[in-house]
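Contents: one structure, followed by commentary.
Heads up, one of the protein chains got dropped from this complex, but the rest are sitting where they should.
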Amino acid sequence: MNDHSFTGGQGVAAMACSAELRVAPGTGLRAERALKKYDAIVIGAGHNGLTNAAYLAKSGLRVAVLERNPYIGGATVSRELFPGWTYSNCSYVCSLLRPEIARDLELPRHGLQVVPYGGGVTFKRDGDYYGNYYDHNRQYREMARHSKRDANAYERYATDVMKQTRLIRPYLLRRPPDPTSLKWRDLRDLAGFARSFTEMGEEGLADTLKFWTKSVGDYLDEYFETDVIKAHLGGTGVIGTALGVYSPGTAYVLLHHYMGDVDGNVGSWGFARGGMGAVAGALAKSFQAFGGEIICDADVYQIMVRHGRVRGVALADGTEYHADIVVSNLDPKRTFLDVMDPADLPEDVVRKARNFKIRGSSGKLNIALDGLPTFNGLDQGSPLMLGDMHFTDSLQRLERAYDDWKEGTWSKDPYVDMLIPTQTDPTMAPPGKHMMTVFVQYAPPRINGKDWTDADKAGFEKSVIDQIAAHSPDFRSLILHCETRTPREIEAEVGLTEGNIFQGELTFDQLLFNRPFPGYAQYRGPVRGMYMCGSGTHPGGGVMAAPGANAAREILADLRRPDVVPGAYADD
Amino acid sequence: MTDTYDVILVGAGHNGLVCAGYLAKAGRKVLVLEANDSPGGAAATREFAPGYFVSACAQWLYQLHPRVSRELELERHGLQWAAKNIPSVLLDEGGRHLTQLGGHIAGDQLASEDIAAYRAFHDRTGKYVKLLAKLFEARPPKLVESNFADRLVLARLGLGLKLLGRDDMSDLMRNILNNMYDLMEENFDSPQLKALLSLDSVLGSHMGPRTPNTVFSYLYRRVGEAFGYTGVAQVKGGMGALGEALAGAARARGVKLRLGTRVSAIELFNGRAGGVTLASGEQLRAAVVVSGADPVTTLEKLVGYRNMETGMARRVSQIRCRGSVAKLHLALDGLPRFTMLEDEQFGQRLVIAPDMNYIERAFNPVKYGEYSAAPALDISIPTVHDPATAPAGKHVLSVIVQFAPYAPAGGWDEHRERFTRLVIDCIGRYAPGIQDQVVASQLLTPADLEREYGMTGGHWHHGELSMDQVMMMRPFPGATQYASGIDGLYLCSAGAHPGGGLMGLAGRNAAREIIKRGAAA
Partner (left out) sequence: MTSKSNPAMMLCTPFHSRVAAACELNAWGTWKGYTTPRAYTDVELEYFAIRSTTGVFDLSPMNKYRVTGTDAEAYLNRMVTRDVSKIRLGRVGYTVWCNDAGQVMDDGTIFHLGENDYRVCAFARAIDWMHWSALGFDVEIVDESDEVAALAVQGPTSCAALLAMGLDGLEQLKPFGLMTFPFEGTTLTVSRTGFTGDLGYELWVSPDKAELLWDRLFAAGKPHIIKPFGSDALEMARIEAGFLQAGVDFVPAESAVRNGRSRSPFELGLAWLVDMDKPVFNGRKALLREQAEGSRYRFALLDVDGNKPAQHSFILREGKKVGTVTSAAWCPTAKTNVAFAQLEMPHGKVGEELVAEIYYQRELQWTRVLAPCRVIDAPVFNPARRRATPPGDF
C-alpha cells in the first residue's frame, strides 16, 4: 500500500473516507457537484471540522466537509506507512476529547474506543529512572525513592493543580467571554467568570493569577527538590510550545495537558484503539449518519465573498461549492492569509492574522519495531513502559533544549515524549511487533532562517535516535522503518502552519478572548457567514473537539436554530 | 529608651525616606534607622577610586514621581539636575548609531517606515503607560475582599480600559503578557530599534526579550513618561544627592534619621510588631514599624521565619529575586573615543546591544549561573554633565551589565577580573583604546549589590517584576496594600506595589495607607 491508499486506522477508520465518499477531481461527478449547493461547508476534515459538521448536520443542515488530502483526519490520523504497521503519525494520545461530545455523537457506536494507559518513566543519565504509577501509593513510593519530601509535596501539588483544573474545565464547552463587549450575554458570561474567581477568596485568587502567569519551571521549583521529578512533570508545560520551561505562561500549558480525562479520571491519558484516526473515523461516521458529505481531494483555493457575505468556496481546480455558511477548520493564518482574499477582510484581521503566533516547535518520529526494546535499568516488559517515556532528567536540560530552538536549530539534546502504544493496542502492529511514537521538542519551523533540508532532517532524526539508543542497547537493531516529521512535513501534509500542533501557541495572549485574536474569539469571522472552528479558537489545541462544537453552537444561534450542542458535565 | 516614636522605619532607601517624609507631614513622630553611613539606599554616590565619584547603584533618574518631589520639596532640599531629557544612543560598531528620545528616533540605518511605525507605536503604548501610571499611584486593589476604595480603583481601571476603545483595549489585553521580541518583530524592521526598546524591557530583570511578560516590563520602564519625563535625567552630584535631598526633606518635617545604625531584628509582642533591636543591642519601641528593606530581608532576616506562620514563611521564601545585573565603574584618564559619536552625545545614555538575539544570547547563560562573553550594556559618562565628580579632565564611565549571575561556579572571586576585562573589551569594540584609559575599576556583582545595599539576591526591584509578582500578588498573596502579613509591620519598599525604580510611589502609597488606617494601623 502506498501513502495515499490508506485512509484510516485498521478496520476502525478505514471507511471514513473510502472510495464511496471520495470524489476524485475530474470524475463525471464533478460537474454535478459544482452545481450543488449546501447549507454549510466546512473546510478541512480534522477532528474539529468533523465535529462542527456533525453538529450542523445533526441540526438538520445540509453540510459538506471539504478535505484537501485523499484521507480525512487532519492531524488525527492513522496511517499505514510501512506494511502491517499503523502510525498515529501526528497526534498520538487521547485525553482531552470531551466526553460530552463523544457520548452525544455516539462515537463509541461509530467505532471509537479510548483505552487508558498506565506507566511513564523518565530515564536518568546515571542509569536510574523515575517511574510514574497511577496508583497513589505506588506513585508515592517511587517518588519517595528519590525524595520523601517530594513524594509528600506531590500530594499538595496534585491538589493545587486540581484546583486550577476544576476552574477551567467548565469553560471548555463554552464560548469565551468577551470583556470588550457590552452585550447582555457577554456581560452575563463575564460575571459568571468573575464569580468563579471570587469564590476562591483573595489569596486563592492571587494563587490562581500567579499560576496562570508563571513558568512551569518556577511553579515546580516551589514544590519539588528533585531534578528528575521536576523534569518528568515539567515536560508537558512545553509540549507543542515554542517556550522554555522557565518562560512565564508555561504553567498554563501544563494545565492544558491535565484538564482532560479518561472516563472521569481527570488528568488520565489513553490510546484510541486503532490509532488516532479512529477519532476522525468515528466522527466522520457520526457526521455521515446525520446525512453529511465528506469530499476528499478537495483543495480549497478561496472562500468566496460577495457583498460582504460568504457565498461558498472555490477549489484549486476551479470547482465551486456554494453555501451561506463557510466554516474554516484551518489555522487562523491559513484561514485569513491563504484561503481568503485580503480585499474581503478588514485591515485589522489581516494584521492580527500575520501577528498570530503559530510557531513550529516540535517534530515527530514514527518507528516500526521488530520487537519490544529493552531499556537500561528497567525490567523487560516493565509496566512503566506502557506510558510516556522521557530521557530529559532536569529542567535545565529542558531549558537548554529550548535555547537551541531560539537559535534556529533543532535541540541537540531534545526532550522526547515517547510511547509504544502496541503494548496496549493490539491493532497497530503484527503480533509481537511494535510501533513507537516519538514526539520531539524542539524543532524550529526553519533552520537558521532557511527551509529544512533533507540533511537537516537527517540530523534531527539522528539526535533523537542517538538519545534513545543511549538508553536502549537493542533499539537501533529493532528499527524496521522510521518516518521522521519535521515542522516542514507537518505543515506540508497536515497544513498546520509552521507545523504548530495546537494551531497557535497556547500562551495567554492567545487564550480565551484572545484566541485566535481579540475581537474574533467567538468563532465568528469578520465576514458574514464565515466561521472558525479549529484549534486556533478557544479552548485551543489537542484532540478536544470542543472548538468545533462551540463553533457549531454559535452558528446555530446565528441561524436561530435550536442548540443541539451539549454543555459540559457538571463537575464537583 | 529616651525618645518615643509613633513609627520606626527600617532603612533609609529612597522609598523609606519618602514614606517617612509623608508620615511626618501627617504628624507622626518617625525614627528612620539606616545601616549605611549615607541616606538613599540604592540612590547612592560613592567614591570608588580616589577622586572619582559615581552613582553606585541606580544611575539614571526617569520615574521619580513629580508629586513626591513637589510635596517633599526636594529641589528646596538640594536636588539639582545635571541634565534632563537625555536621549538614548544605540551604538553601532561602524558608527551608524541610532538615537531615541521619547517618540523620536533618528539614525542612518533607519527606514522611514520604521520612524513612522515607531511614532505610532510610541503613541499607542503611551496610552497604556498612562493607565498603568494611574494604577501605580494608588494602593493595589483587593479583588475579593475589596472595599469601596478598591472598587473605585477597579472601576477607574475598567473605565480607563473601555476609554481606550475596543481596538486598543484588546491590543493591551493581548500584549500585556506578550514578549518584547515578538512585539518588536510585529512592528519594526530595524534591528537597532528593536534591540534598544527590548533592552529597556529587561533591564534589572531576569528575563530576555523573548520572555513573556517583557512587554509589561517595557511599559513599566516607560511609566516615567506619564510623570513628565522624556528620556532619562542625571542628578547633580550623583544619585546620592537624591538620597540627601530626601533625607533633608524628611528631617525638615521632623523625622529623626539615625545613620550607621543597623537594625538586627524587628521585635514582635504577642504576634504584633512593636519595635526593633539594633545591632548594638539597643531596643526601640513604636506602635508601628515600617520596613524600607526588601520583603525577604524584612521578613526572613529581621522578623525571622520562626515568628510567622509556616505558609507565610513558605511564600516569602518563594519570592523570586534572582539579581542578574552587575554594575561596572571605570575611572578613566580621559574621555573615551567612541567611534563616530558626536560630542554632545557623550553625555547621553549609550547602549550596546546590536540586536535582540544578542540580548537573548546574553541572557541564556545567566539561567545556568554562567555569563555571556557578549553582554548587553547600558553606559553613562556622568562626568560629561557633572565634571565635579572626577578629578579635572578625568572621567567616570558607569555601566549596567546585563546579565551577570548571582553565584557563578567557583564564586565571583574567580571570575571578577575576567568579567571586568570582558566588559571593558566589549566597550572597546565601540570605543577603541578604552582599555588603556582605565585608571581604576570597580565591579559590583549581584552578590556585591546584595551586600552593599541589602537587596536580597542583588535584585534591583526587590523581587522580579513579573506578572505573578505584581499588584495584589506583590510581594506575595496575603501581604498586599503595604501590609506585611505581620500586624503592625508595613512594607514601603520596591518589594511592594508598584515595584522598583526610583519612583517613590511605594513609599508614598504606603504612608498614605498607614495614615488612612490611623489607630488601626
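Going by the order they are written in, the chains are A and B; count residues from 1 in each one.
Criterion: a residue touches a chain if its C-beta (ideal position, glycine included) is under 8 Å from a C-beta of that chain, and two chains touch if they have at least 3 such contacts.
Since we're looking at a predicted model, the values are computed, not measured.
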Query = For the full complex, which residue in B:95, B:271, B:369 or B:411 touches the chain that was left out?
reply = B:271
Remark   = Out of A:383, A:445 or A:542, the sole contact with the unshown chain comes from A:383
Key: Residue in contact with the excluded chain [from B:312, B:390 or B:514]   = B:312
Query = So which of A:128, A:338 or A:558 would be touching the chain we can't see?
reply = A:128
Note = Of the candidates A:62, A:149, A:174 or A:528, the residue in contact with the absent chain is A:149
Key: Footprint left on subunit B by the chain that the document does not show   = 268-271, 300, 304-314, 317, 478, 487
Inquiry  = Residue by residue, what part of subunit A touches the chain that was omitted?
reply    = 128, 131, 133, 137-138, 140-142, 144-145, 148-153, 155-156, 159, 162-163, 166, 199-201, 204, 379, 383, 572
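By our rule, only the chains that are shown with their structure count from here on.
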Message = Can you compute the centre-to-centre distance for subunit A and subunit B, using the mean CA position of each chain? Integer Å is fine.
response = 42
Ask   = Touching subunit A in the complex: which residues of subunit B?
value = 142-145, 162, 166-167, 169-171, 173-178, 182, 186, 210-213, 318, 320, 357, 360, 364, 367-368, 466-469, 472-473, 477-478, 480
Ask   = Taking the complex as given, what residues does subunit A use to touch subunit B?
value = 179-180, 197-198, 200-203, 205-207, 209-211, 213-214, 218, 222, 243, 246-249, 348, 354-355, 357, 396, 399-400, 403, 406, 507-510, 513-514, 517-519
